[in-house]
Each structure stands twice: as C-alpha cells, then as structure tokens.
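Following this message is one structure expressed as structure tokens.
Every protein chain except one is present and positioned as in the full complex.
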Amino acid sequence: MAEDEMTQAENEISDAENVNEEAAAPVDETAHEIAHAHIPSDTTDVLGITLPFPIYTAVFVILAVLTVIEVVVGTGSSGAVIAIILAAIAFGKAYLVVSYYMHLRTDNRLFTYTLVFPLIVGILGILWLILVAPEAGGVE
Amino acid sequence: MATITAPLDRPLEGKRPHINEYLRWSVDHKIIGVQYMVTALFFFIVGGALAMMIRAELLTPALDVAASGQQFNTIFSMHGTIMIFGWIIPMMAGFGNYFVPLQLGAKDMAFPWLNAFAFWLIPPAGMLLILSWFIGPIEAGWTAYPPLSTLFSGDGQTLAALSLHLLGISSILGAINFIVTIKNMRPPGMGYFQMPLFTWTILATALIIVLATPFLAGALTLLILDRIGGTKFFDAANGGDVLLWQNVFWFYSHPAVYIMVLPGMGILSEVLAVHSRKSIFGYKLVALSSLGIALIGFTVWAHHMFTSLTPELRIPFMITSMIIAVPTGIKVFSWLATIWMGKIRFTAAMLFGLGFLSMFVIGGISGVMLATLPFDIHVHDTYFVVSHLHFVLFGGAVFAIYAGIYHWFPKVTGRMLDERLGRLHFFITYVSFFLTFFPMNFAGMLGMPRRVAVYDPKFQTLNVIISIAGFVLGVSTFILFYNMFDSLRHGKKASANPWRALTLEWATSSPPPSTNFIEDPVPMSDPYGYGTTEAEAYLYGQEQQFGPLKPAHFEAALLAAASDDSDPLPEGAGD
Partner (left out) sequence: MAQLVETHGHTHDHESPQAKAENLKFAMWLYLASEVIIFSILIAAFAIFRVRQPEMVDEAREALSISFVSVNTFVLLASSWAMVMGLLAIQKGNNESMVRWIGLTGVLGLTFVLLQLVEYQELRHEGIALYSETAGRFGQRFYPLTAFHGAHVIVGVIWAFIVMFKGIKRQYSPTNYIGIEIFGLYWHFVDVVWIILFTMIYLI
C-alpha cells in the first residue's frame, strides 16, 4: 500500500522533472559545459499544481512522510508481511535519495552499474551468510 | 602513425631519477611504481627467509630449528601473510602503476596524489606486520581461522589484522585509480579492444579488488573486535559462528587468488607476443576471459571449505570451481597458439614466460583435482594443497613477475639486464622450483599434513629432497638481485624499444621523461600486430625518432625478425 503511494508520487515527480529539464535549457557557452548536471528549477509541479519549492524539497517531504509511515507500521506489529512492507519502504526511500539527491537518474549510466553490481554481490552475500548460519546460538 | 615520422633534433633521453626521489613523497606514477616494486622485493626477501626456516625445520621429522611448535606456526603464518600481502599484491600494483599509464599513452594516473597516498600506506602496514612477530605469535596461518586466531594467537594477530586493514585500504584506493585511469585516459584511437592485455588484466584485477577487498575489511573488523573488544562473533561457545569467518574470508580470498594471478597472465601475454613476434591468438577472448575469471571467481569461494560446509552445498561449488578452469583454459590455449610457429627469442623474459606456462598448467590441473570433492576430502589440509598453491602462486605469479622484470627492466632503468645471468637464473629456478614443489604432491597423497613441524619419519626422504631443492631455489633468487644491482651500473644501455614491441610504453625513451611522452603517442590499431607492414613502418618511425634500437647485438636479428623473412635469433647469440 505504502509502496504504491510511493511509486505514484515518484511518477509525478519524474514528470515534473521532465518539464523542468526543458525549462532549464542551456543558453550560453558556460551553461553548455554544466548543462549535463540537470539543475532543477525552483518550483515543483505535482498533479498540475506548482509548488513553490524545488524538487529536492518535495523528495525530502516524501522521505519524512515515509519515515512516519514506517514507524507507525513498524511499532507494535510484527510478522513477515510487515517486515516485507517495511523493507520495501526502506528501499523506496533509499531509491529516492540515490536517484534524486545523488543524481543517478540523470547522471552517467555507468555510475548506476557501479552501485547496483556491488549491491547485488552484497545482498547475495548477506543472504548466503543467513542461510548457512547455525540455527541456535551454541550454548545458552 | 603520423606522429612518429617527425624526427626531432636530438634523441629523447629520459634521465634516471635520483635515488632521493624514491625515498620521499612523489606523485609521479613511475616513481611510485618503483617504490611499490622495491618495497615488494624487500618483503620477498623477508618472506623467502621465512620459507628457508620452514624448510630447515622440515629437514628432520623432529622439532629442531624452531624453538617450539608455536614458533613454527608463527614462521609459516608470517611467510604466507608476507608473501601474499607484502610481495605479490604490491609487486603487481607496482607493475600496474608504472606501465598502465605508459601503455595508455597517458602522462600519469587519473589521481596522482591518491596514488602516492595508496603507496605510503604500505610501509607502515609492513612495519606493523613485521612488528607482530615480536609482539606475540600469529599462529593461525595466513587464513587466520578462528578460534585459532581469536583464542590461541597472541597480540601479533591484532597487529597483523590492523596491518591488513591498511593494506586493504591501499589496494582499494589503488584499484579505484586504475579503473578510472583505464576508463577515461585512453588516447584517441584506443578502444577497450585496442588496449594492451596487461592493462586489461589490471582492469579486471582492479574490479575484483574494489568488490572483494572490503569483505576482508569487514571480517577483519569483526576479528579485531573479538580480540580486543570482547565480542564473541566467532566464539562458538558463546553464540558465535566460526563459519562466519571462513565464509567472509573466502568471499575475499578466493577472488584474491585472481588478484595475484591475473596481472601475471597479462604480463605473460605481453612477453609471449613480443618475444615470439606473433600476434596474440584470439585477443578478444583473452581480454574477456580476464573479466570472466573475475566474475566466476566470486562464485567459487566455498571450495576452500568443503570439509566444513553442509554436505548438500558442496556439489554446486565443485561445479563452479571446475567452470572457472574454462576461461583459464582459454588463456592457456591462446598463449600456446600465440607462440606456435613464432620466431621465438629465448630471452630470459621469454624463458620465464614459458616457465609460467608450463608450471601454471600443473598448478591449474592440481586445482581441478582439488575442486573434485571426493579427492579434496582425501588430500584436504595436506602437502598436496601446499604444492597446488605454490605452483599457482610461485610457478604462476612469481614466474610472471620475473618475466616482467626481465622484460621491463630496460624501460624502467635504461639498462639491459645481463641475459646470460638471466638464463642461468631461469634454469636454476625452474629446476629447483619443480623439485621443491612437485614432490609435495606425493607427500600430500601419502598423507603428510600441512602446517606441522613434527612429522612421521617415513616422509623424511621426500622432505629432504624438497628442502635441498628449496634452498637452491632460495639462493637462485640472489642471481636476479645481483643481476639487477650490477646492470644498474654496468648493464648495456637500453634503447627506447630494445624488444621492438608495439605497445605504447616502448614509444618513449628508456627511462621515460617525467612527462612520459614528449608528444602524444599514437597507438597501433592492433597492439600485437607483429610482422605486419604497419608494424614495420611504426618501428621504423620509432627508430627515426629515438635513434637505433640498442643494444646493437640485438639489432640485426631483430630487424630481420620484424621484416618477417629470417630465422629466429639463435640461442646465445644475444651475448
């Protein structure tokens, strides 16, 4: 549920970003040099409404909201489903930071691979270590 | 090949940097490369001395040379750790530092300051490692398995772990530098598939280092915490798990085997092609097989743990371990096809190249034998394993380093090594190496365990043979050291390109000027296109620029070789 919310928000943001990209089209030579940095504009368009702050602030608000949702979902209840939802939200937040704050959406694709490949290696490593770990922890 | 044709007023001659340049902070990759190599050679002597002590102890079945079993444990632990982390890995990093920018026609690495920083982590790390000898025994072998390393070893183990931490940071920083350099600093006209194969293997190695070394760092952090923080990560009696260490350690250390061997394979590709005047057979496959080895290397770690792993998990690792022989096999067959029908010059570099080829194949085959589960369980922890790893690391990596030294010494110093001494060095090393490590196979099959000072007297004959050959092997190393010291002053002057090679490190004076190249070099479209008219024109142009390709005695035969219609250089004609 929370995840859906997130992806929805995300799509809107990416739409907004596309618009901004055109708005920030380079005009002179110096702008040419740095244009690949994709400087977002000072406003964010969400659902047709223009909000008076940049996309980064919008992402921050979403991150904060997701954190609140996480805490609400996570405290008190537990179980496999809850754990999966929480993990999904956490990865969603990480995705937002990585793609917007660390600019992976617009930067060199190679950087994405540089992050994703070790991530796969690391996650497989963690899963393996959990798999082979002994059931009970020795002498209590 | 436009740039080479314009002759300059005077031949470009770089001057050898003053010795003080090597003793202080320098951001020149050539200085740093030599700093790496000299540091590594120092550790080679230390590790070698320890090996001699091991062999002296094993001359008799009783405990005599070492004061106690603990001391013997310390000796072989230090031997392994120093040889791997102090000798082979820094030596390969040294070759990489010196030759990768040159082969790319670049002025320096992408981050010269970082490069120097990475090197200067090594001396303190080495000091910590050697200091650990005096602080308290490291008794767990280079693998540092707990509980040996947590409950039974002295404080030296903590120091060694800290030292490995530093060395790990050093190699990660170095590897990042290599990757960025290779990706972004290639000259126009050099795509990935026009890169020299040595640079390719350094790229693959650097990728492994970035991904695998942090595993060791993580494991060492937990180990240090267990040793000084009072935690119980690896203490099975208190909820810990010794297999956690074994798994994470081999996550790193199996790929680390390729960190040590891959650059050697790269050196071999260079040496075999240049000294047999032939193009590399199947260049693309050789290049890609390096990446293949890097990738598959991450999936085989558990074959080191066949005896400690849950039985049902063994078979998959047996299969992956055998699969990794495929890219290695591609390389071996490519090398064979490369020298096939070539105009082979039996220079010392070439001899060591062939030595690598023959010995590494033996090591590879015993590796596949060990990957076979039923056999592995039989010879697990015996001298068979010791034999295998020395065939791979000495017969592989170290022979490649020797080949690299003979091949590139003229470039680094501007002087040729004495070929006759080089050949002597080769023959003694080759024979004594084989007699040292091959009989270990028999000892292992008969059941002699590794890492023991006291053994069953029935193994004594074998051990005496091994020890005597081992001593000869140890002494033979000094032929190389003598050769290097002597040639520095009295060696024949080397020209820019004494071997008439086509890769870019030879397209500048020997030693190269501090900016590496006076004008931007233009790479050959095929770095191994020996015998083609394009290559001939290229070498001719180089001669116009740098003067005749000294030393003179090579000249006639080599010119003939390049013009593709004469006999190979007869053995001995070089002197």
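By letter and in written order, the chains are A and B; residue numbering begins at 1 in each of them.
As a convention for this text, contacts are C-beta pairs under 8 Å (C-beta built on N, C-alpha and C of every residue); 3 or more make two chains touch, one makes a residue touch a chain.
This structure is a prediction, so every number in the text was calculated from the model and none was measured.
Of the chains on view, those touched by the hidden chain across the whole complex are A, B. Taking the complete complex into account, B:Asn177 is the one of B:Asn177, B:Ser321 or B:Thr413 that touches the chain left out.
Contact with the chain that does not appear here is found for just one residue of B:Gln71, B:Thr143, B:Thr231 or B:Thr299, B:Thr231. Interface note for the absent chain: among B:Thr60, B:Thr221, B:Thr320 or B:Thr532, the touching residue is B:Thr221. The omitted chain makes contact with chain B at the following residues, 106-107, 110-111, 114, 172, 175-177, 179-180, 183-185, 187-188, 210-215, 217-219, 221-222, 225, 229-233, 238-239, 241, 244, 248.
Touch with the hidden chain on the side of chain A covers residues 26, 30, 32-37, 39-40, 54, 56-57, 59-60, 63-64, 67-68, 70-71, 73-75, 82-83, 86-87, 89-91, 93-94, 97-98, 100-102, 107-108, 110-111, 114-115, 117-119, 121-123, 125-126, 129-130, 133-137.
Simple rule for what comes next: only the chains that are shown with their structure count from here on.
Residues of chain B touching chain A in their complex: 183, 210-211, 215, 236-241, 243-244, 247-248, 251, 298, 309-310, 313. Chain A meets chain B in the complex at residues 110, 117-118, 121, 125, 128-129, 132-134, 137-140.
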